[in-house]
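What follows is a short report on a single structure.
Showing chain A:
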Amino acid sequence: MRLGSAATIAAGAAVLAACAALQPSPRDAALALMQRDFHAEGIAGMDRLKEDDVQAACNEYGNNPPAELDAKLRAKQYAGVKWPADGKLMGDWKSGEKIAQRGRGMTWRDKPHQTSRGEPNGGGCYNCHQIGPDTTSFGTIGPSLYQFGKLRGYGTEIQRYAYSKIYNAKAYSVCSQMPRFGHAQALTEAQIKDLTALLMDPASPVNSR
Partner candidate 1 sequence: MPDPMKIRATLQGDVADVRVLMAHPMETGQRKQGGKVVPLHFIQTITAQLNGRTVFSADISQAISRNPVFAFKVKGAKAGDKITVTWKDNEGESRTDEATVRGGS
Partner candidate 2 sequence: MNKSLVLGLAAACAAALLPPAFAQTEDPVAADFDKFRAVLEQDNPAELWEVKGEQLWKTPRGPKRASLEQCDLGLGPGVVKGAYAQMPRYFADVDRVMDAEARIVHCMITLQGFTYEELAKKPFSSATKTPDPVSITTYVAAQSAGMKLAPPQSHPKEKAAYDVGKQIFFYRAGAYDFSCASCHGVDGQRIRTQPLPNFTSPAQAIKANQGWPGYRMTGGVMHTLQWRLNDCFRQQRFPEPDYASEMLSALLTYLTVNAQGQEYKGPGIKR
């Protein structure tokens, strides 16, 4: 009886193990369900559900990847930043303000970015950040950028930081919630220059008032 019982238990355990192996993990089940229950719409294709290396690391490690992987990914993202060919990092802060205000772009209802039919995308910056002194309906998901240049200095290094941070925030913090506007081709080089000017031009109200 003892033996029998042990055998039963062993057999039961084997079945359970087999079941566990067959049972997909919650993550695999979620991926399969999303694959089945989303559909491409407008410019938002099913490819958007696929993680790239950065997204995969943040998903796997709860937005806190091990230091070594984190450093590797950051370096790779930074290396992908495309610097302006003319070497100028600053555009027009007035146009930057409009880009910061505008939240449109990249959803399934939007047209492709800056095609003949589509209007230019916005950065939606005010959704998360305080920036200029005149807009008080700003979000608080990101830090205040008011007086960005005034507080940090107007030097080239800070300009490069601002430009590359907007281009690819993951070059500095792998699991930052900030989109990679240049990397994702959500904003053009000229637009990122305009945003850099909004933050860094001493004449921009961000710094002058």
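Selection rule: all candidates are chains of the complex that A comes from, given by their letters.
The rule we apply is simple: contacts are C-beta pairs under 8 Å (C-beta built on N, C-alpha and C of every residue); 3 or more make two chains touch, one makes a residue touch a chain; residues count from 1.
Quantities reported herein were computed from a predicted structural model and do not represent experimental measurements.
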Would you mind pointing out which option among 1 or 2 touches chain A in this complex? 2
Candidate 2 touches which residues of chain A in the complex? 26-27, 29-31, 33-34, 36-41, 44-46, 48-51, 54-55, 58-59, 62-64, 101-109, 121-130, 134-144, 165, 169-170, 172-173, 175-180, 184, 186
